[in-house]
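The complex is shown incomplete by one protein chain, all other protein chains being positioned as in the whole.
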Amino acid sequence: MVWSQTITISPVARTDLADKPFPLCYRRGMTASTDMPNGFDAENQHWISVRVYYEDTDFTGLVYHANYLKYFERGRSDFLRDAGVDHQSLLNRPDPAAFTILKAEIDFKQAAHVDDLLRVRTRFIGTRGARILFDQTVLRGDTVIAQAQITALTIHADGRARRPIAEIVEQLQPLIYQISAE
Amino acid sequence: MVWSQTITISPVARTDLADKPFPLCYRRGMTASTDMPNGFDAENQHWISVRVYYEDTDFTGLVYHANYLKYFERGRSDFLRDAGVDHQSLLNRPDPAAFTILKAEIDFKQAAHVDDLLRVRTRFIGTRGARILFDQTVLRGDTVIAQAQITALTIHADGRARRPIAEIVEQLQPLIYQISAE
Amino acid sequence: MVWSQTITISPVARTDLADKPFPLCYRRGMTASTDMPNGFDAENQHWISVRVYYEDTDFTGLVYHANYLKYFERGRSDFLRDAGVDHQSLLNRPDPAAFTILKAEIDFKQAAHVDDLLRVRTRFIGTRGARILFDQTVLRGDTVIAQAQITALTIHADGRARRPIAEIVEQLQPLIYQISAE
Partner (left out) sequence: MVWSQTITISPVARTDLADKPFPLCYRRGMTASTDMPNGFDAENQHWISVRVYYEDTDFTGLVYHANYLKYFERGRSDFLRDAGVDHQSLLNRPDPAAFTILKAEIDFKQAAHVDDLLRVRTRFIGTRGARILFDQTVLRGDTVIAQAQITALTIHADGRARRPIAEIVEQLQPLIYQISAE
């Protein structure tokens, strides 16, 4: 049985999570994102938690590579939401807007597996003309699972590219990633 | 522009979330699941939060119907995890096990849209022979978005059906949904 | 460039492909759907081929259950296209329209695996008021893999339900599944 061999893949993966205290207010509740804070840290890095479910894996037992792009997109969406910019309000503008992706460079460093609790770290690098640049990482504990440089673009409702919306750029400006001691 | 018309679909949808206080410990953090508790309530109903992202929608502007099955699966996985049963430990048994779905009946009641913060409510109905029965609902606030009866089955590592594992049934027994005043 | 003709999507545009001889230089081509006919049979059953790829499977090694809903949707879309009704022309109407799903009942009978070449059989049952009824099956050879009753609904561009469009119902009427000797 090929498949039965794959079950040994990640025995030690999540020991770092093992002694995280559960929120007291709930009988149980070790699910996903309740135990690690989502949002910005002091260096303007934005964090969310992502649990790996059945849907995310493929027959090799690992997370299917294309799904990391979904994790990165969730990270950017929540970055924007936490910065006060959500997709619905962009759609409700007199000049409706949305985002599209122009370029993605992804390095897949380590495998992830079902049940893994991953973290998506989003660094907003800034705008270059019409381009909006992000540097993003998926981690499990301190282990880098995947890393990506993503170039986004603002589009009109009919799909045509447009320059980033001025007030949004202004809103995001203070959230540009501050390279510190790293 | 066909598309631009779809933007008016859900103007008032999430006003109920608007005045939810953000956790104090974080500068921002209205993202997903930080603000509503995940886990079991007093009636053994299990709850998780699901944010709707780009990946979940289709060109009609609504959540793509098949993706509700993913939300339901996340609900069942977290129900199991919070009951002490996770997929990795099932895979690591001497007789590795996993789940498969035998039957799904889904009613799509209302549309959901990008940015929506949905809740998945999972009620474990019990086992009938080899079958494991769930009653699940996706809600946005008090509005039922989709409802499903799901019949799951335990499988061996080679995909063959097997009876539910005794100690797991025992573990889940106290979590059978208690129909109360409803 | 044989395929350069396909860039015009409309139904008329591709009738002229029917008798295009394949370039002689094509040395192999056992891939998927080239070898089994897609379209209607004598009983108005509509058939398409679906290859199982990495993306369709999960860590159990089997096709992930929600993905059968995708296969069924491909079947309905191609049924409609072959009946002369495609989504783009529905979107381009003065009163833009699309479809949504109201109800889905799915029985998962057998597992499917990566590389499997499946067939989706779509039977159009007819309309019941605003409801459009389909009976669909995924097969591998003569083996039934999954079976579904799907109830669809026509929607306006803003997501509101509407009655089926009269000329489309008329177009589909002759394609109602004829229960024969079966």
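Lettered A, B and C in written order, each chain numbered from 1.
Keep in mind that, in the parts below, a contact is a pair of C-beta atoms (placed from the backbone, for glycine too) under 8 Å apart; a residue touches a chain by one contact, two chains touch by 3 or more.
Predicted model only: the values in this text are computed from it and were never measured.
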The chain left out here touches which displayed chains?
A, B, C
Out of B:114, B:132 or B:150, which residue would touch the omitted chain in the full complex?
B:114
By the contact definition given up top, give the residues of chain A that touch the hidden chain.
2, 5-6, 8-9, 59-62, 65-67, 69-70, 73, 87, 91, 98, 100-108, 111, 155, 159
Which parts of chain B face the unshown chain closely enough to count as touching?
2-3, 6, 54-55, 57-62, 64, 66, 113-114
Since one chain isn't shown, list which residues of chain C touch it in the complete complex.
1-7, 9, 11, 14-15, 17-18, 20, 22-23, 25-42, 48-49, 51, 53-55, 70, 73-74, 77-78, 81-83, 86-88, 91, 113-117, 140-143
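The rule is short, and it goes like this: only the chains that are shown with their structure count from here on.
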Average the C-alpha coordinates of each chain, average all protein C-alpha coordinates together, and give the chain whose average is closest to the overall one.
B
Can you work out the whole-Å distance between the CA centroids of chain A and chain B?
21
Per the centroid of Cα atoms for each chain, what is the distance between chain B and chain C, given in Å?
28
Residues of chain C that touch two or more other chains: which are they?
59-62, 66
